[in-house]
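For this view, one protein chain was removed and the others were kept in their places.
In order of appearance the chains are A, B and C, and numbering begins at 1 in each one.
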């Protein structure tokens, strides 16, 4: 689909928001690409991110799925809006066994209040990428609401 | 519901598995309670766990929802089984604005292959608890599969 | 939870809306109970409602889950509002093998714009009820929107 952003600097607004999320720094997540209605986030493997078998924890996979969707949707919202995840559903298709987690999300519908996204999370191992998880997310646009902590 | 565990040391098995998840250590998660078909996990607030407004990141909330469900289900499985999350769906009901995140999960159905759980995640602020998120999870029991990294 | 309806005749409004749904008549569904934040719908078995094994079709089960949630939420909305289902997720726990399908839904959170419900669908066979399905639903309240077909 071909989406049109509502203001010129949508990309910088997404990057600023991402950079304010300290949890992204903790897990080493990188915002790799932002286009109107699209977002890609990557997380390199680290032992601190693992579950009991030494693979990426499902919590990391769902974090990336949620965040990629959130920023894919945010890229299409008003300059003065904030975004919240209403809900998401995630299917885990293969173990997160590899050196890089890659989350890509596309907006399916950008409504006046709600935005729906679909995301795919891939795991790269020895140069090959495999579908690791798939999710579907509902976002809500909060008009005239700052994306920063107002009391900060 | 009243569930019966399949072996005596189910609680120790859950604790050992939880302790092997390095991601739980990274985010400061504590396994607070395990009963047959029930699990509770808590995460104290830390700035490294936040989203752009300074609240608990949705990724932390979904991590706790997923893990509480996983171990609620695991408590009812065979001693020689491992557990995987098939999928889950999470509704975010209130911002994670508080000093402690509390995830509680109950098994709804413990089938031969699949186990279904419902979880509630509460946020405690100034001593008061508020429902922050609610999820529904499908788990699969992998018979005769080690819960450890076999190559380690 | 203890919810307060926003106007006296909420029950009649729910009944009128239910009665305008011709699909409820086709499948023989009955609105059995409406309270603030709660709704119960029943469907007696009929061969025309079956899947390949002769049990209630999953489509009937999801219809009842969706409608019970929709009207549980609708019972708490403004007199001048209409309701739409944003999304729902349904786990099928046991085959719909029985003589009566019973769907019960409770509001989990009634927000200004969105309302979240949880539903349980039971199957009654030889007088015994068994949990057949469980769902979680997001509804949106459309303010100042008629619940009738305006062009009718």
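Just a few scattered comments:
Methods note: a residue touches a chain if its C-beta (ideal position, glycine included) is under 8 Å from a C-beta of that chain, and two chains touch if they have at least 3 such contacts.
Keep in mind it's a predicted model, so treat the numbers as computed, not measured.
Contacts of the undrawn chain with the visible chains, over the full complex, involve A, B, C. Interface note: of A:22, A:48, A:91 or A:113, the residue touching the hidden chain in the full complex is A:91.
Only one of B:66, B:87 or B:120 touches the absent chain when the whole complex is considered: B:87.
Only one residue in the set B:100, B:114 or B:131 touches the chain that does not appear here, and it is B:114. Touching the omitted chain from chain C are residues 17-18, 20-23, 25-27, 47-54, 57-60, 62-64, 66-67, 70, 84-92, 95, 147-149, 152. Residues touching the missing chain, restricted to chain A, are 89, 91, 93-94, 108-109, 111, 116, 118, 131, 134-136, 138 (touch as defined at the top).
Touching the omitted chain from chain B are residues 86-87, 89, 113-114, 138, 140.
Basically, only the chains that are shown with their structure count from here on.
Per-chain Cα centroids separate chain A from chain C by 33 Å. The geometric centre of chain B is 29 Å away from that of chain C, both derived from CA atoms. Rounded to a whole number, the gap between the C-alpha centres of chain A and chain B is 22 angstrom.
Multi-chain contact residues of chain A, defined as those touching 2 or more other chains: 86-87, 89.
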